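Working notes, structure below.
Only a single protein chain was left out; the remaining protein chains are all shown in position.
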Amino acid sequence: MKIQMLPREKVFRDPIHNYIHVQHKVILDLINTKEFQRLRRIKQLGTSSFTFQGAEHSRFTHCMGVYEITRQICDNFQRNYPTKEPGDGLWNDDERIVALCAALLHDLGHGPYSHTFEHIFNTDHEMWTQKIITSKETEINHVLRQVSDDFPEKVASVIDHTYPNPQVVQMISSQIDADRMDYLLRDAYFTGTKYGMFDLTRILRVMRPYDKGIAFDNDGMHAVEDYVLCRFQMYQQIYFHPVSRGMEVVLTKLLQRAKDLYKHNQMNGFEMPSLLVPFFTENVSIDDYLSLDDGILNTYFTLWQSYPDEILKDLAYRFLSRKPFKSAQYNHETKAKLPELAELVENTGFDKNYYTAINTSFDLPYDIYNPRQNKRKTQIEIMQDDGSLIELSTISRLVNALTGKITGDERFYFPKTMIVEHSNDIFSGFYDAFQSHIHNDMIV
Amino acid sequence: MKIQMLPREKVFRDPIHNYIHVQHKVILDLINTKEFQRLRRIKQLGTSSFTFQGAEHSRFTHCMGVYEITRQICDNFQRNYPTKEPGDGLWNDDERIVALCAALLHDLGHGPYSHTFEHIFNTDHEMWTQKIITSKETEINHVLRQVSDDFPEKVASVIDHTYPNPQVVQMISSQIDADRMDYLLRDAYFTGTKYGMFDLTRILRVMRPYDKGIAFDNDGMHAVEDYVLCRFQMYQQIYFHPVSRGMEVVLTKLLQRAKDLYKHNQMNGFEMPSLLVPFFTENVSIDDYLSLDDGILNTYFTLWQSYPDEILKDLAYRFLSRKPFKSAQYNHETKAKLPELAELVENTGFDKNYYTAINTSFDLPYDIYNPRQNKRKTQIEIMQDDGSLIELSTISRLVNALTGKITGDERFYFPKTMIVEHSNDIFSGFYDAFQSHIHNDMIV
Amino acid sequence: MKIQMLPREKVFRDPIHNYIHVQHKVILDLINTKEFQRLRRIKQLGTSSFTFQGAEHSRFTHCMGVYEITRQICDNFQRNYPTKEPGDGLWNDDERIVALCAALLHDLGHGPYSHTFEHIFNTDHEMWTQKIITSKETEINHVLRQVSDDFPEKVASVIDHTYPNPQVVQMISSQIDADRMDYLLRDAYFTGTKYGMFDLTRILRVMRPYDKGIAFDNDGMHAVEDYVLCRFQMYQQIYFHPVSRGMEVVLTKLLQRAKDLYKHNQMNGFEMPSLLVPFFTENVSIDDYLSLDDGILNTYFTLWQSYPDEILKDLAYRFLSRKPFKSAQYNHETKAKLPELAELVENTGFDKNYYTAINTSFDLPYDIYNPRQNKRKTQIEIMQDDGSLIELSTISRLVNALTGKITGDERFYFPKTMIVEHSNDIFSGFYDAFQSHIHNDMIV
Partner (left out) sequence: MKIQMLPREKVFRDPIHNYIHVQHKVILDLINTKEFQRLRRIKQLGTSSFTFQGAEHSRFTHCMGVYEITRQICDNFQRNYPTKEPGDGLWNDDERIVALCAALLHDLGHGPYSHTFEHIFNTDHEMWTQKIITSKETEINHVLRQVSDDFPEKVASVIDHTYPNPQVVQMISSQIDADRMDYLLRDAYFTGTKYGMFDLTRILRVMRPYDKGIAFDNDGMHAVEDYVLCRFQMYQQIYFHPVSRGMEVVLTKLLQRAKDLYKHNQMNGFEMPSLLVPFFTENVSIDDYLSLDDGILNTYFTLWQSYPDEILKDLAYRFLSRKPFKSAQYNHETKAKLPELAELVENTGFDKNYYTAINTSFDLPYDIYNPRQNKRKTQIEIMQDDGSLIELSTISRLVNALTGKITGDERFYFPKTMIVEHSNDIFSGFYDAFQSHIHNDMIV
């Protein structure tokens, strides 16, 4: 491996970490690639900025932040827990560079409006991240290969969780990793809410390497507990917000409609969304994938407002002009009512396939390691004074209350007009029927 | 005038003002227009986010903030200085709604990458703001007209500084107005710097209406002084940053090249930038103007990377992948050297028309009222205990040091390769000659 | 009632609330009394500043903060929920002044190092608060009587929870009141921790009066939940901190020793702690009580360092020079070991009565209303869209995990020397025996 240091450390000003410190040439070169710069054009929180107006930050700044937290973890490990002999479970600083690169690049494969887009076009950002790193066509790959020929694969394997050193893997991906820590702080800052403001400095202080990964000093238990609660609160308050999801539903339906029109050749004769076509046909090259960003989708939405198709036109207008669908919660009992409600929407003149939707949000705030589970979680381990480990939920009543319990919110979405007061409208009967099923924001 | 209140105040979460409070139906309706929502797709600081990565906030959030500050000023004025009889120079709360609307809409006509774009395409955002407000085609105009038929013109006249009540005009536009106060705080927050963090609460407390406009209580003098200094610092540190301007230069040259190619019919046969064509031909309708945003320009830049024109292609790549031009300061003495330097750039294979530029940034941090001046400034007046007024710079040594003095930075821009170390290059002679003219970041 | 407004609002700068706004003459006059100014000389957090060095703030600033939060609650209630007819359960702004006075004065009777002092000298700050308010000797009483003759009693009855309007009582004292809200934010700010930083603005927005007191809008549920968790975290992390309690134990033993010496006439011949004598003899007038503050106790501790009594001298030195006792946790099983451990301490030369102690900290983070309970809690009620109420813990999994569960920490305290490494010491055997009982900070 050929690791070149910069002659002088370079810093990037950042509102979350104050400065992001770059000391290795490879990191600076990665930042300067076109694939990484593309992340400036993709919002971190997709449709959330329609609800929390400040949340307009990009994936670029988040990736820089994950890098910086990882760098600080490495610094702490190297200062306080440097390995003395192989197998002692302490930190080997030769692992630093692969950790830093993986941290920086972990979200490289995100597309515009990530989850919504993936859902409609069958893409997968994790797969794309690895592809961009390992494909010889990319600038990223070119930069990584200057470290060593197998370095791109190494970096990709960290993101894939197959890298042999669990400390490196857990830094980037575990229940308390650099990724989550950065996005909680960053999203809290930009939304202007306080729910994500846990004590990063303290957590960094109490992290320590051991042979199976990363544990936390006993006297940091409360800071770790607080982090778990913050994350839970952010999901409840920000990420699951019904209005952001109301915009997500509009977006989903809009993309679906475009795809459907394309498939049925109903776009012919109009300005083609050339950069989207590969996605319509599900035949996407790396170049195609890397060409997309939020602005390009919005550009097509702008153009679609002049298309003759009424549904495409209307949904594009709703998205660009922020007209979210409204919603009501349902549960397993009231779920049976949804077809009836969709029918009422259809009765007032909307195509129910494009104007009603269910949208569910689920999160598992914390879980213990379970070998029988599909996606096994690396549980959070608290290290006692004598070196023994205790799993977090056994000593935190609050974390215990969240452990293994999926928290979710299931909602039915529909056009706002369904619940607005109308007088003497020909559809009044349908509106009234519809409204009679909703009480205290729930379907009854 | 028909002013309708909302049944219940609506709030928008904002990281600068915590909450933005909307109490009037007209304000909520204006926010929900497509023209106002478009501002979400235009960055407040243009190319500054290439230097200060957090500065990705939009003009939308800024406009909301200007509205909120104006609302707070009106609240203070109404609570502490309500008019008792006509002509007493105190606050008439009937003026509130026009002030709020003007505050919200003052930046409505901004296009993408504002100043750069205006410069190349001869547009003017202030003129467009008024046009969008007063043209009967727009949703904005439609909403305003529901207050009264002449309400759009009233609002436009505030932005035009011709509205009769100077208190309302100065709230929105003066040397210490809601616009400047919001952007300083907002830009400081999102860049993560501290230079713009003056004491808004205190300034709001000491503002007071008088017959000629707005003055400031004596005991707020230092807060006002601090605001003037903050503004000065933000210009020096953020708005004039040479790297952001290096990206601005790339953008200018890129748009210029596109325009030149179009004019010479060299775009024929490729995917046309249909939304830009009206600007190339300088024949722009309101609809054309309102279709544009940052993402649309970026979309064309993405497409242009596949154009055969090498200059267009290269500049598009530089812009999207953040490859700013480098620069050096010059002054009136060394300005004469610039042609020689441009020639050296041309000698290394760059078209000097697209690869060199001068870029100057000037600001007048504060000025006193001067009837002979072209753009007359409303000076900042400090009110003594006995009601008499003193102009700020006469009592502040610091403000006095800035008064009437234009601060600027004049730079010559060129490709980075000119100042990188090259060994055994065929152009070495030209590089060396070029570099010999630059010392301590200045042309010598 | 005679309520006089100030000609112009007066503000006090405060780091938590930015400004504290005083609009009533009676409030300003109360602040200016000698009894209220005394609170500047009593630290809010007693011995906690020995652990969190920034926590040197006084009860004065806290009381001002409780006043300000109450004022904001009243403003919100008056703006959004003004009563229209008696018995409608909405807010009657005539209640404002009694609420504000009670908020400001609720901690008036605190003595120095509150709980420790009360414990040794059998005083009770709530009783003293009411006494100072209702006794005709005080400046406070004099100011209050200018509103009306029975006004002091009214204010006292709010503090006593016997005031008829439950809205007023719950503002000052309930599970989510102005008192708790201010101290959480304030203590978080001054300690420099983040655990107490809940979203005050949001909670104030969602508070609403109803006939049985104060409820919270449905969409504020998560903000209220977050507040309950913050409070829990502050107790765990700040208020129960073992080192602060180690200083509290030193203080307790020091005061105990002084009292014992005085009782046995062993202070005769030395400079008498004249201001403490009434407390030694438990014959305390209002004047005696109001003479005391933190500095006066510290003054006597300084003087006692020259006393001949070795225990008094040593404990005074330990307190002034921050030499906390160390501790280990015990539980109901290991409690039986404590006498043996105390004996080991005595064996190394310490009087176990003054050099060992148990110190327990308990908190009930949240509870539902329970008519059979001794101290009945007013549970937190969330109001649904249709006006019906739901108790918080039934909809918050996290709050439910804390409900009705006392959280505590029981510790045994002893001199640090017992757990320091000693070599070849004559007491080595005792130290070793002692240390063998402690493992992972627990007695085993």
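Lettered A, B and C in written order, each chain numbered from 1.
By our rule, a residue touches a chain if its C-beta (ideal position, glycine included) is under 8 Å from a C-beta of that chain, and two chains touch if they have at least 3 such contacts.
Everything numeric in this text was worked out from a predicted model, so none of it was measured.
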item	value
Touch with the omitted chain, as defined above, among A:161, A:205 or A:397	A:205
Contact with the hidden chain (one of C:81, C:121, C:189 or C:427)	C:189
Of B:333, B:385 or B:421, the residue in touch with the unshown chain	B:385
Contact with the hidden chain (one of B:167, B:193, B:299 or B:378)	B:193
In subunit A, positions touching the absent partner	8-9, 11, 18-19, 80, 201, 205
Hidden partner chain, residues of subunit C it touches	12-16, 18, 32-34, 37-38, 40-41, 49, 51-54, 56-58, 60-61, 64, 189-193, 271, 274-275, 291, 293-296, 298-299, 302-303, 317, 320-323
Touch residues of subunit B, complete complex, unshown partner	193-195, 197-199, 218, 222, 225-226, 229, 232-233, 236-237, 384-386, 388, 397-398, 400-402, 405, 407, 439-441
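Everything that follows uses one rule, which is that only the chains that are shown with their structure count from here on.
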item	value
Cα-superposition angle relating the copies subunit B and subunit A, to nearest 5°	180
Greatest separation from subunit B - chain, by CA centre	C
Subunit A and subunit B, separation of their C-alpha mean positions in angstrom	32
Subunit B-subunit C separation of Cα centroids, rounded to whole Å	50
Residues of subunit B touching at least two other chains	18
